[in-house]
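Here the complex is missing one protein chain, while the rest keep their positions.
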């Protein structure tokens, strides 16, 4: 029973159908009928004019955005546990030509505005120290917390005050939207976000993510950088079609709701074991080695997360019976 | 009637089926059952132990290979009309951190060994001039010619003599195999090739190419570089499955045969108009502006290629009737 | 008798004196009394407000400028024989993060406006082809020709029309000024130049060149890039003092006049052997192998420049007797 990661889940059947349906001759790259809809569809969703770029991975979405928001000699504030720092093999340094991630602290991988402000204050304004150019947050965070719209906006004020580009890694953006109840607009550009990595792969997609630019003057640059990084698929319709399928009739929200609900069920099974509030689809539990063994012996598959901690992730297609069984098993520990 | 590019064609139905069939929970990244077969399948095909890495684009395959074969301060010999120079937005410079493409001449985008040798001879062996680290050729070339095994081998000798890494851009490798009748082994590693960008997308695939490493000691580095470039898909099975489907029962060869045969039919329609020998699935024709207009008026879609020249590309799924009609139209000019 | 290169000459005694005179405790980096004078002195010389940055080499001056004028994904037009292409070990690709030098032709390493315009016209305006961001010329050129103010201005118009940053490699700027009789202002910013690598080392300096920015909004970026490239000397006064010594009382012009005059004397010795007009301090001569041997047997040291060609360079301190002897020897061939 898999609670390992939402990125190992199957794609939603409608995604597969959409891929099949898009399999016909069309203009190459992003000139096809599907790709050409993206700007419009995302502009409607975000209630403002945006430019949307499909890419094959979240790393590509994140790092293209960061490269456009931070010059090679600048720095990017992010949490010490941010995916871009921990799990992307140094991709931000590659895409942004040596730009430096500047690591900040905060419970549950969440950044507070004053943490950013303090960090800025500690940097001498001279040529010897790297100056920050951008701020990147993850919503939902790597520890399953969410930033509410007001929290994003408070960071957005700091970003604006210090002329920092503001990027949101939304690998689990859908989960954050469902959890906060915020509108996509309120959780992003109205709060000052310049670029969003809008995740679909962990939410029923196959291999399509979308970089949504609110700061549309970066679009030309992003288009070139995407090509230059080998991310301009010649049959781009296969990516666009996935995204459109997930956006249609709110499928992306349904999927996220399912994942979040399963996480809540697990969280309720043993509230006092939760290391962080469970706000999206990730659960971090305190377990002893013996308890860990017992869970595994029952066939549950998940991630050991350091001494005495495990990580459970629920997916859009999580089997209800599996969730029941795991909730029971946790309660019974 | 599309003769624009083989990269705009549909994917083969078996590829779509394979994608659907692989849509189940499995280990993330390249730990899944499909990805895990690639090394074995390609090793069998090439009659030697290789390591195979799926990526989403030919640009990624080419540039990951070049980055591993050329240090940032080195140079890469390639033809002046090579795709890596002309059509990849400077991606080799990005992936290889400023390494320099060193442009060589040759009819039909083909390089002769002595061209490479002469170029090497013209470079002072000092720190002021960039020293070549690698050689990259395209087979079939950007002008639809092929290198035969002996021709590759002659270049391989030069590469070896001068310690150059040897890369083959095989965006149309299948067409070259079918055209030359050579074995995959003879056309690559037995001829000294270290790394092959094995193209599938132009030959019935959707968004999966394969970087095949004959110099397997580069595998660890390539694995890291792939991740770092945002090319490690979390549901990598969707890429592996496409490749396996095309390799099964020689589907890749059938597809290439179909494309090449269509090109031959067109070539025969007006042999004296051919700018280059037609050896794969690309045809370059001499036409006057009036002739060009006449063809377009009949509904044929293709690429203008400078003054008085057009490029026609046939695909695996080229409609036979369309080919007949175009052959007729050309003959009638 | 050395006619090998002006970069092997001794420094002018006043430069050594200035170094000694500046050897006292002062603020580190460029906060010292000498460095602080540079902006003012160069602004006066160029009759406009400029910002001036000392660096230790011409390569650093060139490549810092190019990195500021060209994004990593852009291209830089330059002559095929430009120093930045031929003799800087790929430094532009390093400093500018993979930006591409786009090589143009022209007699004597000089570019004509229509050459640039044609090259721009040949580039498709899409994301697949690298788009030009900058233009770099060398004055005096690598073949000892000079651009006159009107010629620079004609290129400046092209640059402006196509939004290209415009850089001048002035390793031998002094020789060009003396040769053309143009004012520094007319030969640079009034002709559209954004940044000048103002050479001193080949003209009596020791290890100080100056990057002069006319586009002063790039100054902050250049300051950071200089530090980041390891070119911010902590005792920067040693560089500034050299530059000030050479600028004082027109010493830089006297030095260039001496070098140019020596070159003219040699040019007159055998006008029909000259491969290019001699306009600065470099002479390219046609000689047979036997003639070459004869010259070398008489103790003249110079550079063989391909089959049947030699390069002679005169320096600010060229011994008059040596020049007489060489002129005679050439005339006697």
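What to note about this one:
In order of appearance the chains are A, B and C, and numbering begins at 1 in each one.
In this section, contacts are C-beta pairs under 8 Å (C-beta built on N, C-alpha and C of every residue); 3 or more make two chains touch, one makes a residue touch a chain.
The model shown is predicted, which means the values in this text are computed figures rather than measured ones.
The chain that is not drawn here is touched, among residues A:12, A:97, A:190 or A:311, by A:97.
Among B:54, B:73 or B:252, the one in contact with the hidden chain is B:73. Only one residue from C:45, C:89, C:153 or C:253 touches the chain missing from this view: C:89.
One of C:233, C:255, C:292 or C:314 touches the chain omitted from the figure, and that residue is C:233. One chain is missing from the display, and on chain C it is touched by residues 2, 4-5, 7-11, 13, 16, 19-20, 23-28, 55-57, 59-64, 88-91, 94-95, 201-202, 206-207, 224, 227-235, 238-239. Although one chain is not drawn, its touching partners on chain A can still be listed: residues 72-73, 75, 86-90, 93-94, 96-101, 127-130. Residue-level contact of chain B with the missing chain is found at 71-73, 97-98, 127-128, 131, 221, 223-228, 232.
Everything that follows uses one rule, which is that only the chains that are shown with their structure count from here on.
When you average the Cα atoms of each chain and compare centres, the chain farthest from chain C turns out to be A.
Averaging Cα coordinates per chain places chain A and chain B 34 Å apart. Counting partner chains per residue, chain A has residues 224, 227-228, 232 touching two or more of them.
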